[in-house]
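Right, one structure below, let's go through it.
Complex shown without one protein chain; remaining protein chains in place.
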């Protein structure tokens, strides 16, 4: 069994934003030499997500409005008790649960085994600082 | 290490619907010859889900009403900017995020290592056409 580990760093210049990281993950799959296996891609921070959906700017606007409805930004400790700690990112911990922490993708014949529109995104909900994504590939 | 890959196709005759695919996944596990390992099952389309829950029709009605509250169908480009592309499925991209893209299940002694009520479902949110599910099994 082969394994390959990589930590990628992203610095999103806004509080919320989505970055297409498919090319970076494809590169790691190629570097790993794995032909048949699984790749795990996960946010290493708990106010960020990795998810798979469409690379379409209108949809990303929709996601931002929808997540703001589901868990509005509010730095007050009344809305989010988490903000009693002095942080202001209670909302981000909720948004990340909707969008998910991780994806697991099949590697077949040395490539991501993807449907026609699948793209991997890093989702940031408390940005403006460097944060990490883990890529772990196992297989043969 | 063994690996086994299968693409299954489903054509749900409604916009939204849930299909129990547990038997199909069990068959792939048997075909794979894997005794100890992991199976990944994921929707290959970004307006569909694979999830694990109860095979109970009342619950599935509840899920449909709840998802319609969380992300109502609305073909207008005002509600979903995604629909500016000419598509009408903005809602489906949101519903899929709630229900998830994939499940990873343990294979133990050659079988899905499941609790008493766990069943695997394909969740369709923009149906009436053939769409694919990937099954990838690795182990020994």
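Letters A and B name the chains as they come in the text, with residue numbers starting at 1 for each one.
The definition used in the following text is that contacts are C-beta pairs under 8 Å (C-beta built on N, C-alpha and C of every residue); 3 or more make two chains touch, one makes a residue touch a chain.
Everything quoted here is computed from the prediction, not taken from an experiment.
**Q** Which residues does chain A use to touch the chain missing from this display?
**A** Residues of chain A in touch with the missing chain: 1, 3, 5, 38, 40, 42-46, 70-71, 77, 80-85, 90, 93-94, 96-98, 100-102, 104, 132, 134, 136, 138.
**Q** Can you list, in ascending order, the chain B residues touching the missing chain?
**A** Chain B touches the missing chain through residues 1, 36-38, 51-54, 56-59, 61-63, 66, 70, 98-100, 103-106, 108, 113-118, 138-140.
As a working rule, only the chains that are shown with their structure count from here on.
**Q** Quick one: chain A and chain B, Cα centre-to-centre, how many Å?
**A** Centres of chain A and chain B (C-alpha means) sit 20 Å apart.
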